[in-house]
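For this view, one protein chain was removed and the others were kept in their places.
Naming follows writing order (A and B), and every chain is counted from residue 1.
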Amino acid sequence: MRIEKKRKIKNYIALSLATLTAIIGLFWLVFILTSILIKGLSAINLSLFLNDPAPPGIPGGGLRCAFIGQLIITILACIIGVPIGVLGGTFLAEYGRNNKLSGLVSALADMMTSFPSIVVGVFVYTLVVRPMGHFSGYAGALALAIIMIPIILRTTEETLKLIPWELREAAFALGAPYYLVIKDVVYRGAATGLFTGIMLSIARVAVETAPLLFTSFNNSFLTLNPNQPMPSLTVTIYQYAMGPYPDWHRLAWGASFVIVIFVLLFNIAGRFFIKKRLKK
Amino acid sequence: MSDVLIEVKHLNFYYGSVKVLKDINLNVEKNNITALIGPSGCGKTTFLRCFNRMHDLYKGNRYEGEILLNGENLLKTQDLIALRSKVGMVFQKPTPFPMSIFDNVAYGLKLKGIKKKSEVEDIVERSLMQAALWDEVKDKLSSPATSLSGGQQQRLVIARALAVEPDIILFDEPTSALDPIATAKIEELLTHLKDITTILIVTHNMQQAARVSEYTAFMFQGELIEFDRTEKIFTNPREELTEKYITGRFG
Partner (left out) sequence: MDSSVYLKDKLFRRLGLFSSLTIIIICILMFVVLFIYSYPAIKQFGVVHFILSDTWNPVKKVFGGASAIYGTITTTLLALFFAIPLSVGIAIFITQLCPEKLKSYFSNAIELLASIPSIIYGMWGLFTLAPIMRIYVEPLLQKIFLPIPYVRYLFTGTPLGIDLLTAGVVLSIMIIPFITSIARDTFELVPKELKESAYAMGATKWEMIKDVILPYSRVGVLSGIIIAAGRALGETMAVAFVLGNDHNIHLSLLKSSTTISVTLANEFTEADFRLYISSLFYLAFILFIMSFTALGIAKFFLGKMRK
């Protein structure tokens, strides 16, 4: 009997510990989000969005140029990354299904999604910044695109593979060439999933910092020309947070607040779409 | 009235190096239903999928022999897209495309480049009527095809195949995923369809073959054991193996 009791106590302790770890995990999430949201909220005002940075040490100013820069870099990255990622993922799931090369590409892409993003920054520096002789929004966009491609490629591949193979055979049997089978049957059936996957990938890449450090660099003026160094929210946060002025810190908090809201919205929207798809 | 639509001559088929169909010879009569029966794994599906060259989708598959459709060897044709618009196929599970009911039926027309709206509408209506589905869907042509029941979906797929007026439609156990009522509807439909096209149907349900077909082919381990009129196969088969199979004294 005593052994039984011991075992029961052990069981109780172990399961309580597991529950405790879950609470700790949740605690970290809540702790991080609330501290950013609370500290960030007080830094939010219109001038954050409407003004450009004031000279160092002088209070006031905002991050208009960084918002716009980030937006331009992200859009450019999407223009490069989304088509390549979707087409590449389509190849892996369709024409290249079951061939060795696709397996290799898929495995490499999987590894690249966990790859140090700063190394990508260094890589693009040699590829673009060095030859051009200056930092540029284009270089930043290329770095983000390189991070984006494997992510979108893999989500596309996985999403398309969820469409039953028989559906494709049925379309072939009607005499459809493969590209129309893909366009009319596969993409259509996978549309919600594809869209969600792409949006989540973009959301992830849009808030990267490290790959921009040596590519788009930074700039405290508004510029719409991607051929120049371009400010971004994330790099600005890094620079301002590490700087000595309280006003810079305030702006960094404000920018962090915006980023967290952005991430939360995208995730909630993403889950919503995924749920909708599963229900159908 | 018996016109030969398809002649199969010395057909062999290989999955890679595995020979799955062995020297098959058979004629398919126009405007008739020909049933393929045989134990699971004997090669019925494999045989059926030769007629629209479905095996070409996968590497390493090889045909030998001839399948003559209107006198032309379809195993040699390069233009699979044209071939497949002449040879329709209906699968085991319903395969509605993720689009509206109307677009499903019109899909083959779109592939053929038929764009005129009134013409497309006419053909869609006619095909749905032929597939005995028109009355059930005429008020919701723009709803997604996936909203239909399983039996309705299968009839939709049949309408989709009919729309391009194929010479023959291949059916691979079209009722095995359906309930008895839906099955009965499809069977009745099949007997009507032979007026407008020719049907080759794989079924593992012998009663179904007996009920709907004019000709029956019995296959075993990749060989065509016996091919004859359906009454003959089911009442007085020539081969002992066939008799064993249809009387259920098999294996």
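To be clear about the criterion, a contact is a pair of C-beta atoms (placed from the backbone, for glycine too) under 8 Å apart; a residue touches a chain by one contact, two chains touch by 3 or more.
Model, not experiment: these values are computed from the prediction.
S.K.: Taking the full complex into account, find the residue in A:Phe49, A:Tyr238 or A:Phe273 that is in contact with the omitted chain.
M.R.: If we include the chain that is not displayed, A:Tyr238 is the one touching it.
S.K.: Touching the hidden chain in the complete assembly: which of A:Leu20, A:Ile58 or A:Leu162 does that?
M.R.: A:Leu20
S.K.: With the missing chain put back, one of A:Leu48, A:Leu63, A:Ala77 or A:Ile149 would touch it. Which one?
M.R.: In the full complex, the listed residue that touches the missing chain is A:Ile149.
S.K.: Since one chain has been left out of the picture, which residues of subunit A touch it in the full complex?
M.R.: Those residues of subunit A that touch the unshown chain are 7-8, 10-11, 14-15, 17-22, 24-26, 28-29, 31-33, 35-36, 39, 83-92, 94-96, 102, 104-105, 107-112, 114-120, 122-123, 125-127, 146, 149-150, 153, 175, 177-179, 182, 203-204, 207-210, 213-214, 217, 234, 237-238, 241-242, 249, 252-253, 256, 259-260, 263, 266-267, 271.
Heads up, the rule we're going with is that only the chains that are shown with their structure count from here on.
S.K.: As a quick test, compute the distance in whole Å between the mean CA positions of subunit A and subunit B.
M.R.: 48
S.K.: Per the contact definition, I'd like the list of subunit A residues that touch subunit B in the complex.
M.R.: Touch list, subunit A to subunit B: 166-167, 169-177, 180, 184-185, 188-189, 191, 280.
S.K.: Considering the complex alone, what residue numbers of subunit B touch subunit A?
M.R.: Contact set of subunit B toward subunit A: 52, 54, 57, 80-85, 87-89, 91-93, 95, 97-99, 107-108, 111-112, 146, 157, 160-161, 164.
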